[in-house]
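Data first, discussion second: the structure below is written as structure tokens.
For this depiction, one protein chain was excluded, whereas all remaining protein chains were kept in their positions.
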Amino acid sequence: MHSKQDKKLKILWFRGVTCNGNTHSFLNLPHLEQLLNRFEILYHPILESTLSLVEITKLKDKCDIFIFEGAYDPLMRRNEVLIGDIVTHYAKNAKHIIAAGSCASFGGIFKASAPQRNSGLIFNEDVEYGPLQSYKDRVINLSGCPIHPEWLSYVLGMILNKKEIEVDSLHRPIELYSNLAHHGCTRNEYFEWKVDADNFGEKEGCLFYKQGCRAPMTHSSCNKILWNNVSSKTRVGTPCFGCTEPNFPLTNLFSTKTNMSIPKDVPVGISKRSYLTLTGIAKTFYIKRLEGKLIDYKRDN
Amino acid sequence: MPKVTKEEKKTNIISAALKLFSEKGFYVTTIPDIAQKVGMSVGNFYNYFSSKDILAKELVMYISEYLGENIRLINEKDISTEKKIDEIVSMYFNMADNRPEMIEYFLRVYLSNREVFGNGCEGMICVSAFVTELMIFFDNGVSSGELQDQDFFSAFGLFMGYLGGMVFLFGEKILPEPLNSYKKSISTNIYNALKAR
Partner (left out) sequence: MITKEIIEKIEGEASVEFEIKDNLVEFATISFPHFRGIEMILNGKNALDALVITPRVCGICGHAHLMASVRAIEDAYKNAGYEIKNNQKIEKIREFTLIMEIIQNHFKWFYMTLIPELEKLHSTSLVQTPLKGAFAASLAAKAIATFAGQWPHSSYMIPGGITSDPTNIDILQVQTYLQELSLFFENETLGTSLEDFLSFESCKEFRGLNSDFSYIEEKLISLEMHEKGFAYDKFLILGKHSFTSVSKLNKTHAVGIDAKFVNTVEAYSPNQITYAKNAQYKKEYYETGPLSRMMALNFPIIKNMHRRFKDSAYSRVMARIFELAYLLKKASSLATTLTIAESSYNSVVDISKITASGLGVVEAPRGPLLHKIEIEKGIIESYKIITPTQFNIGSSSLKNPTPAQKAMQKLSKEEALFVFRTFDVCSVCTTH
């Protein structure tokens, strides 16, 4: 007898070198149960699954959607089976391959622990490299450290609806990654008028000039689809660290790299000449509303 | 006689005004003086510039764009930062030689009559083309490891203050030698002061 269960697409979620942050981020998804009910979880390291780790390392089964979390280390073994064999086996038969997070997409943090060896599934930073080159057309990179749960939910939803997911040159869905982290930031007006944040811990000022914010150089929808449906790094005064980009993690993350006070990096697609022209002019004006406190609390309560 | 275009007439006004302002001074020079020098009626002059203040601002932008354009050409060359300094110094001194009114205007009118330029020409607004190009120059120099990373205005002041000072001394006829003979030593000094350590 064929039950409805048999027709559900099978998800297999596998881990490389990881902190499990993508799993825990995904568990924050508000409609997690409704979404998961539409799939069969063949294997997930934490969620209730059809098969155990020992069973899936026998490489007898197939999945429809292969999700990989963590950096790929060719020397890693799971239950004594080389990870390359596991990854290739499931990728070969899967209709969709999802790299969940920056480690699986580009190497991320855990590429750094063995830089000569570790990589993402099909990229090492922005260079094509990794175990799934033969299946790269089926790979979707959901970079981000961690992934946003809604981003993965979007991809799974598109698969359920049998819709084509268009991707950029780094295999990231354009509907999620054509935005910059800057878009929707509550500090945008300060960026427009080039008003720096004097310090951390303030609602006012832009973090691009001193505090190292990478939001204008980072493709992501963090300020459009909010984190935990609540906020984002820049909204709470933390600079964007550019975690969705292939070069994550950079260094000196809390300060802006400048050459003679001129920002080394300027917003994506804008020439430095145009940027500096506009900046110089905007900086000329003193706008009282933007220089003062947004809210002047009587600080005695 | 070929017809003089509107654009050319405007350039003529700018050249004449630059000369008069830098020779006679900004307040002493009148619009009739300028119109007379270009050979047009005062009424026609106002078709080009509606006031003396507006003309004054246009002149600053004209000079800034002229300098900016010349520095941009140097910036875009595939040469070392040291060589770029030589070329910028050279370009600046040639301009002081050939079109002294431009630098004179900048030093004697723009920098000395701030009240004229307060409204609509403050800060970077009128000199943006020139300053932006120097920013690009410094940024490239630090990126390539040839210049020391430091505060922009410290470097800018050292470079342009030095050149402006020399042109001022030259204008005051204090320099014993022609400007050109200082090019090499000044370029070397600037490079030594700014280079990476």
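When the chains are written out, they are named A and B in that same order, and each has its own residue count from 1.
The definition used in the following text is that a contact is a pair of C-beta atoms (placed from the backbone, for glycine too) under 8 Å apart; a residue touches a chain by one contact, two chains touch by 3 or more.
As the structure is a computational prediction, the values presented were derived from the model and not from experiment.
Considering the entire complex, the omitted chain makes contact with A. Only one residue from A:L36, A:L82 or A:A282 touches the chain missing from this view: A:L36.
Across A:L9, A:L82, A:L253 or A:I281, the single residue that touches the chain missing here is A:L253. Here one chain is not drawn; of A:Q133, A:N229, A:N247 or A:S271, the residue touching it is A:N229. From the set A:S134, A:N199, A:N247 or A:S274, the residue in touch with the chain omitted from the display is A:N199, counting the whole complex. One chain of the complex is left out; on chain A, the residues touching it are 17-25, 27-30, 32-33, 36, 45-48, 52-54, 76-79, 109-110, 112-114, 145-146, 199-203, 227-238, 241, 249, 251-255, 295, 297, 299-301.
One rule holds in what follows: only the chains that are shown with their structure count from here on.
Between chain A and chain B, the centres computed from C-alpha atoms are 48 Å apart.
Against chain A, the residues of chain B that register as touching in their complex are 72, 122-125, 128-129, 131-133, 135-136, 138-139, 141-143, 147, 149-153, 155.
Of all residues in chain A, only 258-262, 264, 272-273, 276-277, 280-281, 283-285 touch chain B in the complex they form.
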